[in-house]
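A single protein chain has been removed from this complex, and every other one stays in its place.
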Amino acid sequence: QDIKPRLIRFGYGLNEQSNQGRAAKVFADEVAKASGGKMKIRAIGAAALGPDNQMQQALIGGAQEMMVGSTATLVGISKEMAIWDTPFLFSNTKEADAVLDGPVGQKVMDKLQEKGLVGLVYWENGFRNLTNTKRPVTKLEDLDGIKLRVMPNDVYLESFKILGANAVPLAFSELFTALETKTVDGQENPYNTILSSKFYEVQKYLSVTNHVYSPWIVTVSKKYWDGLSKDEQKVLLDAAKKSRDFERQDTRAEAAKALADLKSKGMQINELTPAETARMRDKLTKINASIASNVGMDLWKETQAAVAQARGGK
Amino acid sequence: MNAPDNTLHPMQRIVHTLMATCLAVMATAVFLNVVLRYGFGSSVPASEELSRLLFVWMVFLGAAAAYPAGEHMAFTSLIGLLRHRPALFAVATLVIRLLVLLASVLLGRGAWQQVVVGMDSTSVVLGYPVGLLPLPALLCAVAIGATALWEIAQRKPLDLGHSAEVE
């Protein structure tokens, strides 16, 4: 086997104790095992190497070797990544896994290569859900007039505006204070984030909207990747796949536990009926059209077909 | 503190006007969002991104302008003691300037690489090329590096009197 001693810096945003940190450790262990200890992953969490966009630029420039981060922050680098921002694209994790690990997911990932990044696998951040202080959101009309913090991103802003909320962009660092002082009424994030950021202290209602599925993506600097031997590349890819399987299982178990915790912390939790979800989805055709034109009609159609296949094949 | 504007080099006057404009636009953009959100329940999503970009430009332009005026924060008590030993003082001055030159070269090189890398990516909301963020750092490094070289060549005495108003 053609494997040299290597030190690989792998950056991520959450802390060591998070699902991201645990999966990074699994990845590091797998790489060490498969390379006979020659390739060392130095996993550095808590955004110590900077926020996602900073790490991405470092990877492209070859100043850092690997990272895992949100696909949404890659949209500025590779516009096809915007496909994963589509609201209500997946209705469950089974569909998400099938599409992300299938040819469509690979195609989107491969587009990164032109920009100096190599995508290996998708991890799961999770379905985003909505919390607020005003009322349980059980139907479309309940969103009316809720001042909702969304990620500073046109798709999310427009989507929630169309659904009737007053969508407000705000930095995540200011979010807790803004919720506490009621500068905004609500926000939307996966369960794990709602729990770890203590939003339950300042939010009453949690509505299980599953309105968008957020993946994370493991990437390598292309400059670095091209200097690796085939064997070394295989070590990284195989370990990434193992870390992916572990991460998804771990994240899902944690999300279930987080939901239970949020309930025990006193949040009032309600689900959305499939009929209401469909009403929301139908309202967003304009958004879908603009995403389709951004990522290209071919990719959009392939994605829809892949989702339909996953949905039919259950 | 502030020299009257008519004694300034035209280049400095341009930089000052650019900085003032950056600050005015930043303040207006952030204020507008408060008014829109509180008064009308809406907002301009570009406000945050725009004001952060202008902030970075204002700071690095200002840092470049502050260098020749000796306005950067420095701990000069110790070197001040050497003032009456001209030979030693000249050596220390040269060492400081060579170190400033080194720092400018490192910063400038890194900023240049990041400008090149960033030209291929766009920001999330406004869609400006991400290379615009490190660009002012590059300009600043070039300006300070060139000034330091000139100071070395001219053997300009080190200015210990100035200290900027901070805190």
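Letters A and B name the chains as they come in the text, with residue numbers starting at 1 for each one.
Operating definition for what follows: a contact is a pair of C-beta atoms (placed from the backbone, for glycine too) under 8 Å apart; a residue touches a chain by one contact, two chains touch by 3 or more.
By definition in this document, contacts and distances are computed from a predicted model.
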UniProt protein name of the chain not shown, from "Phosphonate-transporting ATPase", "Menaquinol:cytochrome c reductase iron-sulfur subunit", "TRAP transporter large permease protein" or "Capsular polysaccharide biosynthesis protein YwqC": "TRAP transporter large permease protein"
Among A:Ala178, A:Ala258 or A:Ile291, the residue in touch with the chain that has been omitted: A:Ala178
Where the missing chain touches chain A, by residue: 7, 9, 44, 46, 48-51, 54, 57-58, 61-64, 170-171, 173-174, 176-178, 180-183
Residues in chain B touching the chain absent from view: 1-2, 5, 16-17, 19-20, 22-24, 26-27, 30-31, 33-34, 38, 48, 51-52, 55-56, 58-63, 65-67, 71-80, 92, 95-96, 99-100, 102-104, 106-107, 109-111, 113-114, 117, 133-134, 137-138, 158, 160, 163-167
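Definition applied: only the chains that are shown with their structure count from here on.
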Distance from chain B to chain A - Cα centre to Cα centre, in angstrom: 36
Of chain B, residues touching chain A in the complex: 37, 41-43, 45, 47-49, 113-114, 116-118, 120-125, 127, 130
Touching residues on chain A, where the partner in the complex is chain B: 53, 56-57, 60-61, 72-73, 75-77, 115-116, 145, 147, 152-154, 157, 166-171, 183
